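Missing here: one protein chain of the complex. Every other protein chain is in place.
Chain naming follows the written order as A, B and C, and within any one chain the residues start at number 1.
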């Protein structure tokens, strides 16, 4: 059983046709898993629905706490890409014995041409087989939390 | 560097609007990797573009031979789902020391609502981290070649 | 109020992921009108769900009869493209005083890249403003029933 914690991020942004702006409604995770014909047993909980640039220390403390309390030893977190590395870092010290993989998207799933479904398939696979540790799964690759940064100009994650 | 061998399958089927039937043209793999913003180094070769129900022993022998000759030790094969398990079995004995992951799709990528992008993200992730062996990556899960069958009624892969 | 008669055709074909073949389930017309944010008052009835190559004289007689009986004077018919011109011809003599527009699609709506939504917007517009007569709306154009043929090589409708 994989635990999935939803925190928002580009993954789950939608277009509000009345205001012309982007916003959060419900997570698309269940729909995406259905589209991928996933048969992995998962339990999904939405912790927050926010842009990761707006994530506070209190938000991160909540994520850490929920990961610590989880009975599952394999956890996938959907997260905005801008501060994904920071949250991964916050998880590394307090959690041990669990495999935690963070992933996100550059393009909202609700729009065409999203990388979200690819990333979800990737993260869900890495989380099933990697040893305990905190990882970021983006661009088809997997990085340990302390060996990665987001290249904001390229919009990709790269090893450091 | 991951070697990708394309053999066709539902993954790459397209709709011929003049005849109303399904056919193969070029593989969508490069486009799918672009959509997924993949930064995994891959080398793609199309071995054949066929429905896996029409795959002959000679076709399988070619796939085995190309996997054996490949300098890469990590190989991803896109394949029709109907005889994917059979091809995996054909690869198991003659190849050693390489991680080979087969994947496919239930719905053509060119149509909306395909599981292909999810499966590609999944297979590309498994192939990077699993030990040597022959595997099938479908439904977000990964099976060793001798522990899986396609459930044709459900359209899913399951452990045996 | 516009009357819409659904007869099937490529418009409404779907991909059966268990058999790998195309089939008909329910019409996508209501979903397509919702996607187009249509506020045109319509009343939809499914007369049949068939490939127009399989349409019999009895099927055509039914379509004619339903058009004749309809209290609405503006009728839109979704129809396979292969025999759309033949059905239009069958409607021309027995029906008078009504504006009937036939339309269809070259690519199923359920697949990406369909022309169906464009054609539906086009046909629904023509049927609201054209004088009584039987027309075919395809490729953004509108033809009277006796001045059009399908060019099977090009997959388009053209004036004769």
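Here is the rule we use: a residue touches a chain if its C-beta (ideal position, glycine included) is under 8 Å from a C-beta of that chain, and two chains touch if they have at least 3 such contacts.
Here the structure is a predicted model, which is why all the values come from computation and not from measurement.
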Practice item. Write out, one label after another, the shown chains that touch the chain missing from the document. Key: A, C
Study note, to complete from the structure: Contact with the hidden chain, among C:16, C:46, C:125 or C:144, goes to C:125
Point to revise | Options C:43, C:73 or C:156, residue touching the unrepresented chain | key: C:156
**Study point:** Contact set of subunit A toward the excluded chain (per top definition)
**Key:** 10, 13, 15, 17-18, 20, 22, 51, 106-108, 110-113, 152-153, 155
Exercise for review: Pick out the residues on subunit C that sit against the missing chain.
Suggested key: 32-33, 35-40, 106, 113-115, 117-126, 128-130, 137-142, 155-158
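FYI, only the chains that are shown with their structure count from here on.
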Exercise for review: Could you tell me the distance, in whole angstrom, between the mean C-alpha positions of subunit A and subunit C?
Suggested key: 45
Exercise for review: Report the inter-chain centroid distance for subunit B and subunit C in whole angstrom, where each centroid is the mean of the CA atoms.
Suggested key: 39
**Study point:** Junction residues of subunit C, two or more chains touched
**Key:** none
